[in-house]
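What you see is the complex with one protein chain gone and the rest in place.
Then we have chain A:
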Amino acid sequence: MSFDIQCIRQDFPILQQQIRGKPLVFLDSGASAQKPRAVIDAMVRCMEERYANVHRGAYFLSEAATEAYEAARGAVARFINAADPREVIFTPNSTAAINLVAHSWGRGVLRPGQAVLISEMEHHANLVPWQMLRDEGRGIELRVARVTDAGELDLEDVAAKLADGKVGLVAITHMSNVLGTVTPAERLVRMAHDAGAKILFDGSQAAVHRRVDMQALGADFYAFTGHKLYGPTGIGVLWARLEHQERMPPFLGGGDMIAMVTIDRTEWAAPPAKFEAGTPPIIEAVGLHAAVDYVSAIGMPAVEAHERRLVDHAMRRLSDIESLGLLGRAQDRGGVFAFSLDNAHPHDLATLLDRAGIAVRAGRHCAEPLHTRFGMEGGTVRASFGLYTTEGEIDYLAEALSKAREFFA
């Protein structure tokens, strides 16, 4: 299937509208992506025709809903080439997925004296849960690998921090939500495993932009979220090896995660149900299924190729703008650009761009330490691309930025 951008844009109803009298130029997909008609329709159909609670009712609708929910798990497993659908745990989002690992694996499997290694470019979702774990007095240390001035992960520093063999878990982003940097995942897996550590990737950004293959990657945990992948909010994924799931105590207790309950004690359900307490995001799972089908039909290699064109184009156009400071110049990067202008504060800039119909994010993008690292405490403006983003939209952004600079001159 060829990549027909105009055809793809027609699939997204929200892109057809005008904002403040101008065509919407949505450059905030890194925060949350827009939804194609296929996802919207699938969720509506679920509610109109196939909705009931899952895993309990012995009646047609409940069986149909259960089947749809488990089919979504299968579709996600195929999407990331997991060896077994049971490796896919549905969570509310990436943050919940990482917190699940921090709670269950961090508290149940990590031992006093061990360390967790993260990096300076983590989203707060992959930083705060580990600070919380460290601060509980369990004797677990938190180490932070440096980021180079180019915005790449400092692999020598990673190696140095793994050297004493105390790191039990490496928890690192697969693609920075600020710098766009794609980390060398396969190499990090080898480095972690050679040092006796397990490895978790925060794939919130990467899973949207690249084909991720769990069997090829060989990691231990991989977290991503539905709403950045053109699916609905309220559903995320933790991919976790079954052997790890077996060793992990449950995080939340309740219905659906049990095999047998007496008033005194409970036996846990088998993975992954053990980690899916309570009524799960059923409609959202159906939506996520439609979303992975949608991007799979286009083809992740085509999505990635389109994004590479956009990245090259944006690099050229943004570099042409006088006094625009781009955060991060990694060799391997995705469609996320954080920048500042010399004479305009990010919030003023975002307000101006909004008037031109351009949606960007301003601030520190849940990565405050990274902004501090680069001396950008006041934040940046971030433009992030989706599979519906066009080169024309990037040209329009560049034009608006030049005019904004004149506005504040």
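Quick note on the criterion: contacts are C-beta pairs under 8 Å (C-beta built on N, C-alpha and C of every residue); 3 or more make two chains touch, one makes a residue touch a chain; residues count from 1.
FYI, contacts and distances are computed from a predicted model.
Engineer: Hey, which one's the missing chain according to UniProt: "Putative transcriptional regulator", "2-oxoglutarate ferredoxin oxidoreductase subunit alpha", "SUF system NifU family Fe-S cluster assembly protein" or "3-isopropylmalate dehydratase, small subunit"?
Structural biologist: Hidden chain identified via UniProt as "SUF system NifU family Fe-S cluster assembly protein".
Engineer: From the listed residues A:R78, A:K166 or A:R355, report the one that touches the chain absent from this view.
Structural biologist: A:R355
Engineer: Which residue from A:V311, A:L341 or A:A400 sits in contact with the chain not drawn here?
Structural biologist: A:A400
Engineer: What is the set of chain A residues that contact the non-displayed chain in the whole complex?
Structural biologist: These residues touch the chain not displayed: 344-348, 351-352, 355-356, 362-364, 368, 371, 377-379, 399-400, 403-404, 407-408.
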